[in-house]
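The block that comes next holds chain A.
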Amino acid sequence: MRSAYSFNLESEYSRIAMAMLMAVLAVYWLALLSLMYHSEKVVPGIKLLLVMAAGLLAVKGMRQAAALATGARVMGKMQAPQRLRRSWLYASLMSTTYAWGFFVAGGTVLLALSQSSWKWTMAAALFSTILCLATIAVLSRYGMLHRTWSWIISLGSLALVVATSLTIGISAGLDLFGELPMAFQLMLAISWPLLAYRLALNWSNEQPIGVFATREANDGVWARFAGYARRYTILQPAKAAHSGPPTSFQSSPFRAFVLVANPLCMFLAMGQQYLAAPWGSKIGALHIVVLGFVTLYCSWSIVCKDLHWRMVLAPGGLYRGKIGGHILRSTLTLQYTMLLILLLICAVSAWAAFDIPFKRDVEWISKFCVFPIEMLFATTLAVTLRGTGLPMLFIGLFSSLLIICMGTLLWMYGLKHQPELLAVGPTYVCLLLSTTALLIMLSNRLWTIKKLFRFRNWA
Partner candidate 1 sequence: MNFEITPTSPTPIYRQIVEQVRRLVASRKLGPGDELPSVRAVALHYAINPMTVSKAYSLLETEGLLVRKRGIGMAVADAHPESTQQDKFALLRPALMSAAQITRQLGISDSEAQTLFKSCLNEYPKEKKDDKR
Partner candidate 2 sequence: MTNDNPIIETSRLSMRYEYATVLNDISLSVPRGAVVGLVGRNGAGKSTLLRCLVGLEEPSQGSAQLFNCPSLDLTDAVRERLGYVAQTPDLFEWMEVTEHLRTIGQAYPRWNEERCMVLAARMNLPIGRTVKNLSGGDKQKLAVVLALAHDPDLLLLDEPVSNLDPITRREFMRALFLDRASEEERGANKERTIIISSHLLTDLERVVSHVAFMRDGRLQLFDAWDSLLEHLRLVPQPTIDVPRAALVCKNPRDAQCVIDTRLAPEYADAGRILSLDELFEELNA
C-alpha cells in the first residue's frame, strides 16, 4: 500500500502546529524517561502524558479523516482516475498510522519501565480506541460512513465521560481501563490497524457512496432546534481547512452541540479532581494551570450568534462596538444551557438510581457555586484571547507552556499535595468578577467586525 503520488493532506500551518506539539510531548517523554529511576513521582506524569498524547492523536486522526473525506469528494466529483483517489486514501491512513505507531512506541516504553499500575499494553489500547472512535465519528460526519455513527460515538463518549467523572472520577476511570486484563487490551490495541486495513480494502476499488449525498433535517421539533442552532456560527480557528458544500461539517447543528459540550465535559472531568473548589476550601497553583487548560479548550469553540450579512447591514449593525460581549453572550448561552441540562440529567438519574432527593442535590451544587463563575471567567478570557487575533502558533506556544507547568507541578508536588494559594470565598469571587469585567471591556475593544468577517460562511 504505497502511494505513488505526493500529496499535502493538510495545510502547512496545521502540520507545523502538530509537529510542535509532538515535539513538546517528546521532550516531556524524555524528561520522564530520565527521571524514571530516580523517583516514584513520575507515575502521575506518565498518566498525564498518555492522556495528552491520546488527545493529540485524536486530533490528528480527525484531521486526516477529514482530509480523506475531502479528497474523496473533490476527486470523485471530477471523476479523477481511481489510482489518484486510492493513493490519497492510503496516504492519509498511513499518515495517521505512523503517528499512532510513534505514540504507541513511546507510551509502551514508558509504561513498561515504570512501576505504574497500568499494564504496558494500555498505551496501545488507549490510543487505538480513541483513534478508531475519532476516525469513525469524523468519517461518518462527512457522510462516508453511516450518519448515525457520529451521533452514537459523540453522545456515547459524552455520556461516558460525564458518568465517570461524577461517579468515580476520571482518574479512577483511567486506572480501571489501565488495569483491564492484558488480552482484552491487546484486542483493543489492534483495533486501529484493523480499521485502517478494512477502510483501505473497502475503498480501494469502489468510490465510497454517500460522499455526495446531502440530507436535510426532517420536519418537526428537531428541525426547529436545528434551525435555531444554525444561527450560531462557530468561530473556528482553522477556518475553511476542510470546508465543503454548505451542508457539511461546519454548519451542522450537531457540531455546535458537540463543540460546546466538549468544554463542559472537560469542566466536569477535571471538576472532581482539580477544579472542584467547594466554598471555603483552598486552591493551589495546579488549579490555576487547569483553569488555563480549560480556557484554551474553550477558545476552540467560541460561537457567534446571527453572524449573517443581513444582520450586519441592518440598522445598528451587528452590535457594533460591543461585539466581544455579543460573542461572550452567545457562547455562554450555549454553555450554561448545556450545564443546566447536564445537571438536570444527573439529578434525575441520581434520584432514579440511588434515590437521592433533590434537596441534597441542591446542597451539593451550592457548594460548587464558584464553578459557573470560573466558567464565566475562562470563557471571557478565551474570547479575549481569540479577539487579539493571535495566530494559532502563539496559542500553541501557550498550551505548550501550560503543559510544562503542569508537568513540573505534578513532578514537584504529586497529585494531592499542592501548595495552597487562595481560599475560595468572597475575595476569590470578587477577583474573578472584576477581572471578567475588565476582560469584557478589553474584548469589546479587540473584536471588530472585520475580524468576524474571517468566519463568515456566506460566500
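Please note the rule applied: contacts are C-beta pairs under 8 Å (C-beta built on N, C-alpha and C of every residue); 3 or more make two chains touch, one makes a residue touch a chain; residues count from 1.
With respect to how the candidates were assembled, all candidates are chains of the complex that A comes from, given by their letters.
Given the structure is predicted, the values throughout are model-derived calculations rather than measurements.
Asker: Which one of these touches chain A in the complex: 1 or 2?
Answerer: Candidate touching the shown chain: 2.
Asker: How about chain A: which of its residues touch candidate 2 in the complex?
Answerer: Within the complex, chain A touches candidate 2 at residues 5-8, 10-11, 70-71, 73-84, 87, 212, 239-245, 459.
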